[in-house]
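The complex appears here minus one protein chain, its other protein chains still in place.
Let's turn to chain A:
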Amino acid sequence: MYITKFSRLGAHMIKGLTRDCASSARFSGCQFSVDILFGYVVDKHRFFSSTAAGNAHEGGDEDKEKISVTFVDKDGEEKQIKVPIGMSMLEAAHENDIELEGACEGSLACSTCHVIVMDMEYYNKLEDPTDEENDMLDLAFGLTETSRLGCQVIAKPELDGLRLALPAATRNFAVDGYKPKPH
């Protein structure tokens, strides 16, 4: 319990700081704080192993640093995977053989990793898309109110239970004359 709360706190701090940096990019102290925080995150294991949490929880700790995400493919089939905190949904999909294209390999230059966040509640937990992500979403097929690029959705504790649909089902409408194949 203690550990979970703690790592959540860390994530909130990261979130807060990132936002801070974006809004005051010229503030020189910003980079400094990120460095400290980064050091803190990296040292977390060592920190815990020397406190009351002890070594016994180490296995459990690892699990708690992953969240559960469900991908729903174009046939409606679901696949639940565990995604480590900090990993993008594009990387996670590729590590788990989920067919999500990533033509530009996460460099925000294409729209092929388009995913649809299935619950508004989860969508609202994400940072707003940047202008650059919106530029790419402009070009995505079957864009919805809760569309995002998989490479920009990064696992964080609050997203545990996230459900993402691959927009493949909408491909049928993307090109005129396409006849869906019976199964």
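Following the convention adopted for this analysis, a residue touches a chain if its C-beta (ideal position, glycine included) is under 8 Å from a C-beta of that chain, and two chains touch if they have at least 3 such contacts; residues count from 1.
Just so it is clear, contacts and distances are computed from a predicted model.
Engineer: Tell me the UniProt name of the left-out chain, picking from "NADPH:adrenodoxin oxidoreductase, mitochondrial", "Spindle pole body component", "DNA replication complex GINS protein PSF2" or "MOB kinase activator-like 4".
Structural biologist: "NADPH:adrenodoxin oxidoreductase, mitochondrial"
Engineer: Among A:Glu78, A:Glu95, A:Asp119 or A:Glu132, which one touches the chain that has been omitted from the display?
Structural biologist: Of all options in A:Glu78, A:Glu95, A:Asp119 or A:Glu132, contact with the hidden chain holds for A:Glu132.
Engineer: Contacts of chain A with the missing chain: which residues?
Structural biologist: 101, 103-105, 107-112, 131-132, 134-136, 138-141, 143, 171, 174-175, 177-179, 181
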